[in-house]
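Heads up, one of the protein chains got dropped from this complex, but the rest are sitting where they should.
Here is chain A:
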């Protein structure tokens, strides 16, 4: 087990900078997720940690060891791939035993450890199967056992769930978390699926064009996104440019204008200029009858109502013709509105306004 330190790493492909002076520290035993859309550099970063890509600048350390120039096969890592990458001509047992044999582990111990590893992923009964004879979920569990059985210093996972069907994906999340927690192994997990990231990670690094846009716990990223990119990527949000100014008093208190009306909000991230961006999660907003007027609410009209079972989603048109989305959950819905109804949208005073 080891911590991972990524120190000012730069990576370029054909004059295009894929990683820009990126730094990140993953403490020993932590589960970190690199999250972002395709092309944001998350896989490149993972492959730099694995040693398949060599950084053009910066250093990568496992604990205190600089591994930047160490070949992959000397790094002592475990890696799980998107397409499983099982050796097609080897049985599940031989796949898992592969890394141990390369390490010249005595035969009896190999048998013991491989069986133990297969048992942990509930595949002991399929030890003699070839990859072609297993389902996607089973293959990925073999791949996981194969990566963990060598007790690597770090575990790297490159979108390991994206080739599985929805149900299997949920199951595999638990399998992975159980095994990783039990082994206490430092894990870097790459995904473009925000829900997966939220559900599994100690910390998530949201990546944007080769840099980390925000690093934080799932709660921090969802609750206090530092910019519109993060807010939009995790969950869904109304992202509205607004004129804004710091209001004095409490340091984070902000006044902004929405639809010609002064509202109170909270500053998120860096200091604001004259313009800010209001980030309002649809489920944080609520709807009320147009009268009587309440503070921090703006008037509008229901454009469309969609009933979705556990929640009802509304599109509200404000007076300046802009639209805002509101979701009311079945449990706490006070009143329902139909298309055409005049309403007030209450924007809570702790809604974030971030720098434009």
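The rule is short, and it goes like this: a residue touches a chain if its C-beta (ideal position, glycine included) is under 8 Å from a C-beta of that chain, and two chains touch if they have at least 3 such contacts; residues count from 1.
The rule is simple: contacts and distances are computed from a predicted model.
Among the names given as "Iron ABC transporter permease", "L-lactate dehydrogenase complex protein LldF", "Putative sarcosine oxidase delta subunit protein" or "NADH-quinone oxidoreductase subunit K", UniProt records the absent chain under the name "Iron ABC transporter permease". Of the listed positions A:10, A:61, A:85 or A:288, the one in contact with the omitted chain in the full complex is A:85. Contact with the omitted chain, checked across A:4, A:45, A:60 or A:77, is made by A:77.
Within the complete assembly, A:150 is the residue of A:114, A:150, A:263 or A:354 that touches the hidden chain.
Contact with the omitted chain, checked across A:102, A:294, A:308 or A:349, is made by A:102.
By the touch definition given at the top, chain A reaches the unshown chain through residues 14, 50, 52, 71-79, 81-83, 85-90, 98-99, 102-103, 130-133, 143, 146-147, 150, 156.
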